[in-house]
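Shown below is the structure under consideration.
A selection of the complex's chains, in situ.
Read from first to last, the chains carry the letters A and B; within each, the first residue is number 1.
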Amino acid sequence: MGSNSFGRLFRITTWGESHGKAIGVVIDGCPAGLAISVCEINEALAMRAPARNAFTSPRSEPDSADILSGVFDGKTTGAPICILIANQDADPSKYEPIQNLLRPGHANFTYLEKYGIFDYRGGGRSSARETACRVAAGAVAKKILQREGIEITAYIKQIGSIKAMVQEEDFMRLRSATRQSPIFCPDLMAAKEMMNAIEFAKSKGDSLGGVVEFIANQVPIGLGDPVYCKLEALLAYAMMGLPASKGFEIGCGFAAVEMHGSEHNDGFIKVSGRVETQTNHAGGTLGGISTGMPIVARVAFKPTSSISIPQKTVSTEGDDAIFQLPNGSRHDPCVAIRAVPVVEAMAALVLVDALLMNARAKI
Amino acid sequence: MGSNSFGRLFRITTWGESHGKAIGVVIDGCPAGLAISVCEINEALAMRAPARNAFTSPRSEPDSADILSGVFDGKTTGAPICILIANQDADPSKYEPIQNLLRPGHANFTYLEKYGIFDYRGGGRSSARETACRVAAGAVAKKILQREGIEITAYIKQIGSIKAMVQEEDFMRLRSATRQSPIFCPDLMAAKEMMNAIEFAKSKGDSLGGVVEFIANQVPIGLGDPVYCKLEALLAYAMMGLPASKGFEIGCGFAAVEMHGSEHNDGFIKVSGRVETQTNHAGGTLGGISTGMPIVARVAFKPTSSISIPQKTVSTEGDDAIFQLPNGSRHDPCVAIRAVPVVEAMAALVLVDALLMNARAKI
């Protein structure tokens, strides 16, 4: 078990607090013989790193990984891979003045109640900083997926009420447009509007929510298991474990509710010797198992809980109080943006695990 | 592991096919000393049973449970509880004519690809009949929750485009109104409209989707675990493992995306000596741990895939074909309705597991 672990055969365990000495991840179950370098991991981390631009937190963390084990002569050995990321811009002092206040939208209340103790330094274990570990592990997962031809891309689909128009069909263009956008939004027109909205919210000390969509392409038929380990259930579990996520949907998702069966059902056809579906309302799975069509799903993120506007709260003693973030506090005006590479990483972790699980489905 | 198992400490394993001899569930990890009777289980099963009215499948299954183990002198002993439900109205012959066609929206294509073999009799293992086992296990889970004062109710929130108005505040009235509705919808006006819509769709041989909402009341603070076993992640995993589910959201869910942080954050207040939040946009958790506020979440179900309208498909050999359900086929025009007690059961299974997991969070 272990609530800080994720995955079955490709299993990661993360540890570390936002303002502790370091954070890290242990990958257990990675097949041997995979070429992996610290550069590839750092490249992935750079996508998630803060302070890339005005739309993310100004905390300056180079997020440089160190591979402590499991790789020999540039290849994985089958032994657990420990990746450590030092905390370099940790500054716990800022959090001292607010250590005795319940932070609206944050986990210090629930942690305190559950554990009787809370590492208040930047949210400690509850901080989104932990997601850097997911990205590091995801970089390893992606290398395995690439060998099978599986590619994943995530991008901003919506910020506040501004929706991006996305051409899901052209995967390569979609990915390249996403990488070029400072906010990972492939629709340049929408992106501009979104950035304006973020800057406006930020100027008011407020924050915005967003939707991240991801597509996994070239997923082989057969990944995912009935009955409880359906691929969409594993993806939902992965995504709803992300900080600030409030919803998950696959294919048409909630919109499917307003469709008729005759409209939603994807008809089967044969295309160049291969069975496909004419449409992909299902989003790439049937009965919890991948159909070979692209997996398309979305994650809803709430507006960042850390805002500069003063908020009504109570102290840990139960006294009425006003919560006010200390000057110079560093946070993202819209967490959905930096969640993009994390969603991609989690999707990769789910898929690589499902791939390994599928190795012996039949005799 | 085991993809037919669910839960960590309160762990269920289900087995059985729709038109096999029987279906069943083994509950492992139920605390000893709990009074449980077969009547209580049958009562829960009756809520999910088909053929209750015109809005559900006409298959006539009394769904009468037999407790084969784990209960002695009316009490659980700590040993695994095996509950068996015989299949009485099984009629696999109907499925023979369509055994070589891929069924749009169904799992026979993916099962065949994954396993190379498919029990085509009523969908075999992929049938929603399996959910009876979840309801049986959920009945046991609910008895434990009741001892802690935790109550759960699920109901129809939307069918097609018709939305119910629900007063979430009055839990007891909500539950009682739900139980009285033939389609589990507490808003009588909306329910009437929904029933008309269902009958209309049925008359066309078509089907409708729906949203099921559930509320868990009096959940103690502290259930759920960081980082990967967040309570909302476990709930999402549970619900997205249900047949036909396409989306999950908690609290404001996808609507949170269009809110500002200043609006979405729930302020803390002290109410009669207890810390609460003024609003409950979060839906009852913070950082993956229950806040003590009601847990409110929703599950989207696609329109039933089994429709009487002929559909384009291919055969298992890959030839173009028309899929036409045999006369007298039995299915639900809107699976969301019978999903209501199943959603309730899954929520109960998640909460009882989280409750047991929480027993030793601190020294």
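Here, contacts are C-beta pairs under 8 Å (C-beta built on N, C-alpha and C of every residue); 3 or more make two chains touch, one makes a residue touch a chain.
Predicted, not measured: the structure shown is a model, and the values here were computed from it.
> In total, how many chains does the complex have, if 2 are shown?
Full complex, one repeated sequence, 4 copies overall.
The rule we apply is simple: only the chains that are shown with their structure count from here on.
> In angstrom, rounded to a whole number, how far apart do the mean CA points of subunit A and subunit B lie?
Chain centroid spacing, subunit A to subunit B, equals 26 Å.
> Show which residues of subunit B lie in contact with subunit A when the two form their complex.
1, 3-6, 8, 14, 102, 104-107, 109-111, 113-117, 125-126, 130, 158-161, 201, 206-211, 221-222, 225-230, 232-241, 243, 245-254, 256-270, 273, 275, 277-278, 281-283, 285-292, 300-307, 309, 311-314, 318-320, 336, 358, 361-362
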